[in-house]
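Of the protein chains in this complex, one is absent; all others appear in place.
Which chain is which? They are A and B, in the order written, and residues in each are numbered from 1.
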Amino acid sequence: MIRSNYILKLLEKDERLDGRKLDEYRPIVVEKKIIGKAEGSARVKLGKTDVIVGIKTEIETPFPDTPNEGVLKTNAEFAPIAHEEFLPGPPGEDATELARVVDRGIRESKCIELEKLCITEGEKVWGIYVDIHVINHDGNLIDASALGAMAALLNTKIPKYEDNKIIRNEFQMDLPVVHKPVTVTVGKVIDKFLLDADQEEEQVLDAWLSIATREDGVVCAMQKGGKSGLKQKDVDDMIVLAMKKSKELRKKL
Amino acid sequence: MAIIKGIELIKNGKRLDGRKPMELREMEMKVGVVPNANGSAMVRFGKTTAIAAVYGPRLALPKHLQSANKAIVQCRYNMAPFSVDERVRPGSSRREVEISKVVRLALEPVLFLENYPKTTIDIYIEIIEADGSTRVTSINAASLALADAGVPMKDLVVAVSGGKINGKLIIDLNGIEDNNSEADIPMAFIPGKKEITLLQMDGELKHEEIKEIMNNIFKAGEEIYKMQVKVLKDKYRVIV
Partner (left out) sequence: MEKANGVREIAVPGEILGKKGKVFSGSGTYEDGDNIVSKFLGVVTRSENYIYVTPLSGVYTPKVNDFVIGIVNQVEKFGWIVDINSPWEGFLAISEAIDEFIDIKKVVLNRYFDVDDVIYAQVVSTRRGDIQLSMKEPGCRKLTGGVLVNITPSKVPRLIGKQGSMVNMIKEKTKTVIRVGQNGIVWINGENIDKAIMAIKLIDQKSHIYGLTDEVSKLLS
């Protein structure tokens, strides 16, 4: 409680505990292809927030409406190691929401050419499993996970598929990725906008808006969070800020 | 509901169900539909029908859920197995878990939670029939149910979806539009202050289009709000 008040006092003066500017991200580290067994992988660190995203490719039956398209499935685990409040067990509402928000950012941007992942129309397609594993939670899990997912997808290779068997260490092609959507979560507190809130800062945010944008400036997904409302002007300003910032993040991919 | 490639959802300014782009579906609202609950309401937009029931404020149990100085809000959005084309398995899907969360966050800002320490306000929503825009229909119903339950509120909450089909901006997406749209924005707001409490978007939109859709939603919301007020006051009108 005392720390929250101190954080708010600093914010009133446009200051943050770690000295960052309000629109500044913590040091971003993106490591690619770190998990040998995964068909694609990346690890993203935003300050102390640490997320590993692994991509597995499996044979799946396509959705009935899209018989010649691969399927994309995203899951997130808030591993108990990551935070004292994460409990073992199936994903809770926050992990579920995060997975779905990251998924929409990827899916709606049409960045994966799913039609190129068809093996036998109506029967067999490639399933791209995006698994987000939170290693340490110090805030802004959405941006870290979305960036990690994109980085992982960009180094994903599709294995060879012969005689109804996946040959895991031989590859036929790169995953066809044609866009680079990036998610920026803009927080609102008092009357200020805050980017890349760490865990303590997240506690004082009134509300936030996660915005996924493509490199051509199109918005693909948005998700509002937090217990307070936003005005229309807030939303406008947040979209502008997110678009601007996403260019910086995209460079890390 | 099917994704149909190349489907023409709007032709000559008319949508598949005959509506104009800015036209809402036929709306129906009732309160007090679940006598056992402290408050309840049914809201229907076209075929999409949601029943919301509020239990509470009541003691929050188990005890570790309690907040010492305010009420907590628990919300469960659930689709009845028969509400859709392809049967929904009973139990909470990930989609239902996420929707439960965002619906709760859409309603919490108007509640005076500090008045009821250690209690929980439980909001249950059942989708009886789903034909697009179920979460905003749920929010409209839950808002009425809370008022019906006598829970103190700063204002009602109004919700409706907006989107883009075949390049045209529309209001209140039905099932087939929802599944085949270029973009879909469900939004909820507090009518007095025009404060947005639910905002989600998926699809492909330019910033300008988002702005316009949000404006359309605020406008359509006025009609929805009028009906909410009427149905609440009508409950106590004496038929002379």
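The criterion applied here is as follows: a contact is a pair of C-beta atoms (placed from the backbone, for glycine too) under 8 Å apart; a residue touches a chain by one contact, two chains touch by 3 or more.
Since the model is a prediction, treat every value here as computed from it, not as a measurement.
In the entire assembly, the chain absent from the figure touches the shown chains B.
Within the whole complex, the absent chain has one touching residue among B:Ala147, B:Leu205 or B:Ala220, and that is B:Ala147. For subunit B, the residues touching the chain absent from view are 38-39, 56-59, 68-69, 110, 112, 115-119, 147-156, 190-192, 228-229, 232-233, 235-238, 240.
The definition used in the following text is that only the chains that are shown with their structure count from here on.
Inter-chain spacing, taken between the CA centroids of subunit A and subunit B, is 27 Å. Per the touch definition, subunit A reaches subunit B in the complex via residues 64-66, 91, 93-94, 96-97, 99-100, 104, 107-110, 209, 214, 217-232, 235-236, 239-240, 243.
Of all residues in subunit B, only 2-4, 94-95, 97-98, 100-102, 105, 108-109, 185, 189-190, 193-207, 210-211, 214-215, 218 touch subunit A in the complex they form.
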